[in-house]
Structure formats: structure tokens, C-alpha cells
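Starting off with a structure, shown below.
Here the complex is missing one protein chain, while the rest keep their positions.
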Amino acid sequence: MTKNNPGNFFEDFRLGQVLRHATPRTVTAGDQALYTALYGARFALQSSAVFAQACGLPAAPIDDLLAFHIVFGKTVPDVSLNAVANLGYADGRFLAPVYPGDTLSAESEVVGLKANSNGKTGVVYLRSRGANQRGEAVVEYTRWVMVRKGDAAAPAPEPVLPELPAAVSAGRLAVPEGLDFSGFDFAAAGAAHRWGDYEVGERIDHGDAMTIEEAEHQLATRLYQNTARVHFNQHAESEGRFGRRIVYGGHVISLARALSFNGLGSAVKIAAINAGCHAAPSFGGDTIYAWSEVLEKLEIPGRSDLGALRLRTVAAKDLACCAFPYQAVSEEGRGGYHPAVVLDLDYTVLLPR
Amino acid sequence: MTKNNPGNFFEDFRLGQVLRHATPRTVTAGDQALYTALYGARFALQSSAVFAQACGLPAAPIDDLLAFHIVFGKTVPDVSLNAVANLGYADGRFLAPVYPGDTLSAESEVVGLKANSNGKTGVVYLRSRGANQRGEAVVEYTRWVMVRKGDAAAPAPEPVLPELPAAVSAGRLAVPEGLDFSGFDFAAAGAAHRWGDYEVGERIDHGDAMTIEEAEHQLATRLYQNTARVHFNQHAESEGRFGRRIVYGGHVISLARALSFNGLGSAVKIAAINAGCHAAPSFGGDTIYAWSEVLEKLEIPGRSDLGALRLRTVAAKDLACCAFPYQAVSEEGRGGYHPAVVLDLDYTVLLPR
Partner (left out) sequence: MTKNNPGNFFEDFRLGQVLRHATPRTVTAGDQALYTALYGARFALQSSAVFAQACGLPAAPIDDLLAFHIVFGKTVPDVSLNAVANLGYADGRFLAPVYPGDTLSAESEVVGLKANSNGKTGVVYLRSRGANQRGEAVVEYTRWVMVRKGDAAAPAPEPVLPELPAAVSAGRLAVPEGLDFSGFDFAAAGAAHRWGDYEVGERIDHGDAMTIEEAEHQLATRLYQNTARVHFNQHAESEGRFGRRIVYGGHVISLARALSFNGLGSAVKIAAINAGCHAAPSFGGDTIYAWSEVLEKLEIPGRSDLGALRLRTVAAKDLACCAFPYQAVSEEGRGGYHPAVVLDLDYTVLLPR
């Protein structure tokens, strides 16, 4: 019997099943330094211990998305080895901040299942949760993924779809204990704008752009201990659908977030991921641009020092975002994303009022 | 007189000579984070402080091979600048675990010398030893390397070949003080198999693969402060034997070890390197696959919580390892390695019983 991990197929998942993912991971200042080198992140709360302490935290937490990617990476050997596509995210919440020295582990519950009519694949809905060494949740999210069947004859389960909120409501956004933006130092943060300066419907072209190198996305994806084969094996992918390694979608999310500093520099904390779509794959050599739209302004109950913005950040490849590329109607009259769009992320950030 | 280091030539080595290598190196969590990003290592003992502490260690040690590469790198300016080929390893033992904050230094003793009959080169045998700031040995190994003569007229020394064991015996395998696998958490480790589940002769295809990028092997090799010129200088190598930079052989060892997680996930500690051969050079763009064979099962005297496996791990480039490529007979009837094989490593790991 083979000892290597063949991954789970659609018929291996059961509603209510809890998957305890390997391997626990102690996060260090080294991970954060690599994250900075990979994306150029420069939000002040994660960049400076002095700034973080002035905001009431004990130290500079790691970037929220670094914690997300590490937790996500742990789910891959159990969830995604036989995946065809990562279909969506919902109801993602960032809870306890993660500090260097914390050890993260992850588990997921199967909260929905639906076989596809082609008999070859099905959609699995999972609620994943990353926790620190004290068992405190640091990030929770639902994602759904299309997974191949291993045995075409396996019977279809009763379809169950979880109820998912369109967005995380203001009352469910977590503000880290002690966090206080009443003395927020805008000059240190490199940001001129506060919550009140943003308007619903406002669009911001982030201007900057980053070209992805193969070495970069491989380093990132391995840092997250994400083992999905399509990111690493040029020999096999040269015969595959795209002829090339596919960039981990989370790498593009982190690039877009880092680019968003230019226009959203005071949005130093991500509180929620409401929805996300990898509209098209990215490859080594692509140059990623980004723009954002303010979807909603949320007041946080009981807080006058900070508020939340629900944002749509769109990443496009090889196209400057001054014209805010998003959706497009094809010549055949079908709707869909503009062909340059690679990411459509709906998320919520905290910033000083 | 030139102040730069010309390296040692064959005639510069003397039997019994002790080379104290520069530069001492304090290892940090940053080095370990880079190691994770370079290889995607995810053995639980090195990945998680919580896991390591549950196994009786004070903290998560760095990967054994990271310590090996740092020690190896220190020997390069004194040993390998004028080397033609790294011929072999023997009797490698991993001793005290290395923790972030430890400072490693290295020295080597010349334990064998043999001039080649061509009068241009000779083989130098060295016993190298890396130690921490308390003088405790962390890794010891013998290697032999073919070195150019600087002066073709230099007389050949009396040939002396060291006695080398075929493998490190069970009684000489070091188990770190305090290490106890009696409560080994297989689910956390992402590993289903214990010592008793493996059989001598069993072969495991590790399935996964990694394409090497030039930036990756250069980052790795510099991290180890290994200064061998063939790894870094495309301008000179474009006129060289292969037309390209050669990947540090240790980079391939670390890739193969990381790939071996898929099938050997509970083998969280390397105890010995018995022998090793870089069967062919690797280059940027090569995709590395790996498979392993269990050569021997060793009981550790006095231990019921853990045992050792002597393994052969073979790395091949641009060839999936489902058929376990290893040796091949050429059309001319000569034996040798299969042309895809780049590494043949004989080593010993510890895992829970």
C-alpha cells in the first residue's frame, strides 16, 4: 500500500466531518520579514512595534493575510490535492491577532456538499478555523471548492448548501483587545485619510504595480506550506491546461493588498473577507495592478476611534487600473469579468475615524 | 601580494592538518523561515514549538539539513574553491540539535590524501565538525573532494585513505537529550505511519515535485554563506563546462528531503548521513522528483518510543518517480545511474515506534 497522501476525493467528504489539518506552525519574525520582501507591505501596524504599541497592542502583529495563508495552506493536503477550482470564499473573520512566537494550527468542518451533474466532480463547502497555541481562533472562513471524484460510480450525497452571509456585519467584526486608534499617527502611517474621508462608491486607482517572478510565488507558497502541485512543477504543468505553473491565488490577494497602501494607507487592519473570486489564473511574468471601490461604510458598535470600510479590491494583469477594469460584456453578449481581471475581493478593513 | 583568497590547492593539504573555518554564524528564526520558503519543509518537530515541546525539546530546532548546509558552507573557502568535484560523504552524524540563537562554527581535519595519476588533481578526505557556542558538536561528517593542484610539479604525498563505515551503526546514532516520541501526535504531524509500518525493501514514490529557479538556489547557497563560484556567476559559467550555473548539491538534498514528507512524514529527525552521491548536476529550470527505499530498520538501544530507518532517497530531474529510476545499463553495456538521477542519498532518520 502506498504511504504517500493521495488526497481526498469528492466521495471521501461527509457532511459534518471535521478535518484536523497538519502541521502546526510556529510563526516568527522571519516569516514576517519574508512577507515584507515578497509584497512590500508597509501598513504601519504590522511594520512597527512602536506604532503597534501606541495603538494599544503588545507588539506588531503579523500581516493578517500571512496568518490567512498559513491557515489556508494547512487545509490543502486534506482539501485541495484533487481540486479542480477554488470557487469562493465567504464569512471570513480575523479574530485574535497573531504575534511572532504564536503556533498556528487549523481544522475544517464540511458544511456543504453538492455533486455536479457531470458525475465527475462535486462541490465541497468547508468552514475552516485557524487557532493559536491557546486555542483562540485567529481566522475563520468558509470556502467552497470543486473536487474530482476518485470513483465515478460513487453515489451522489444529498445536496446541502450552507447559508452564507453576503458580508460580515458590523456587529461581527472583531476589534483586537486593546486596539485604540484615538491617537493614530497619520504621518507615521504615511496616510492622509481617515474613515470620514472615504465615500461609498469612491474608486481609487492604486497606481503601483508588481511583476510576479516564478521564484517569488514559489517562495511564498512554500512559506505557507501550501503543497498544491500546480504551483511548483513546471515539468508536469508544461503538459497541463496552461502550459505553466499557476500562481497561488492568495499571492495575488497579498500583492493587491500591498498595492492598496497607495490610497488606503490608514486601513491598517483587515477585519473580514466577505467574498472573493479568482477571476483568472496568474502566471510568472504577469504584472499585477489594483484598484479599489468603497462598497460600504460601517460604524463599529461602541467605537468612536475607528470605523470599517467594506471594499472591493480588483487586481488586473498587464493593464493599468486608471479606467477601473471590472466587468465586461463579450462580443457574444455574455457578461463576465474584464479579461485582464484576475481577482475580485470583497473585504472589510478597520481604520481611524 | 594579492589579498584575496586563492583557496587551497591539493599540495596545500597535509595529513592531520586542522582547518579552522571562518565565519561563525548565529542562526536565527529568520534562517529557518527562509529554509521553509526555499523547500516547503513541514516536518512537525521543526515546524512547531508546541509539537517540539510535546516531544521533550525546549523549542523547535532548525531543520537538520539547514545546520548541515551552514557548516558545509564554512568549509568551502578553505576546501572547495579549487575543487573539481565533490565525490562523497560518509559517517555523518547529527548530534546536539540547533536552536535559533545558537552560533555555529566549523573546523575540518585532513584525514586522507591521494594524488591522482594524471598529476593534475588529487583527492582530499576531510572530517568536518560543526559546533555550537558551547563547543558541543552539532554535526560531524567525512567528505572527499577532488582538488586541483596549483603546481603540477608538486610531489605526490604518501596515499592515505581513511577507514569509513558503510553506515552509522544504531549504537552511534544520537538521540537528542529529552526527545521522547511516546506521545507522538500523528495527526498533528500529518503522518499516518510509525516505525513498525515500514518494511525493508519498501519503496515510496513521494509524488510531489519542485522546479528550481536560479534565484532560489542562489538565495539558499548565500544563506549558507557558501562561496563556491560555480553557483553564482552566469557570466563566467556561460563559458564553462555546462554553460550554466550549477545548483549547490545540498539544495537538491533539501528539496528531496522536503518532498519525502509525502510518505515519510513521521520521520521528523535526521540522525545520520551514511553516504551520498550527486549523480549529475542540477540547473535552474530542472524539476526535482524523489522516491525512497527503506534499506534497513534499526532499533535504538534502550528505546521503545522510537526507532530508526536507514533510507535511500533518490532525486531525479524532469522524470516522475513512479517507476523508481535508479541505476541503468547503457547501450554500451556500462552500468551507472539512470540519466535522470541527480542524487543518491543514504541516510538514517528517527521516527516513533
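For clarity, chains are labelled A and B in written order, and residue numbers in each chain start from 1.
Throughout what follows, contacts are C-beta pairs under 8 Å (C-beta built on N, C-alpha and C of every residue); 3 or more make two chains touch, one makes a residue touch a chain.
Not measured: the values here are computed from a predicted model.
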Residue among A:Leu264, A:Leu306 or A:Leu350 that touches the chain left out of view: A:Leu264
Residue of A:Val18, A:Ala49 or A:Val200 touching the missing chain in the full complex: A:Ala49
Chain not shown: contacting residue from A:Leu34, A:Val98 or A:Val230: A:Leu34
Identified contact with the non-displayed chain, of B:Thr103, B:Ser182 or B:Gln327: B:Thr103
Residues of chain A in contact with the chain not shown: 28-34, 36-40, 42-44, 47-51, 60, 100, 187-193, 197-198, 202, 204-211, 213-216, 219, 262-265, 285, 287, 289, 318, 320
For chain B, residues in touch with the removed chain: 2-5, 20-26, 28-31, 33-34, 77, 100-101, 103, 105, 133, 213-215, 218-223, 225, 227, 229, 232-236, 245
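The rule is simple: only the chains that are shown with their structure count from here on.
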Centre-to-centre distance between chain B and chain A (centres being mean Cα positions), rounded to whole Å: 36
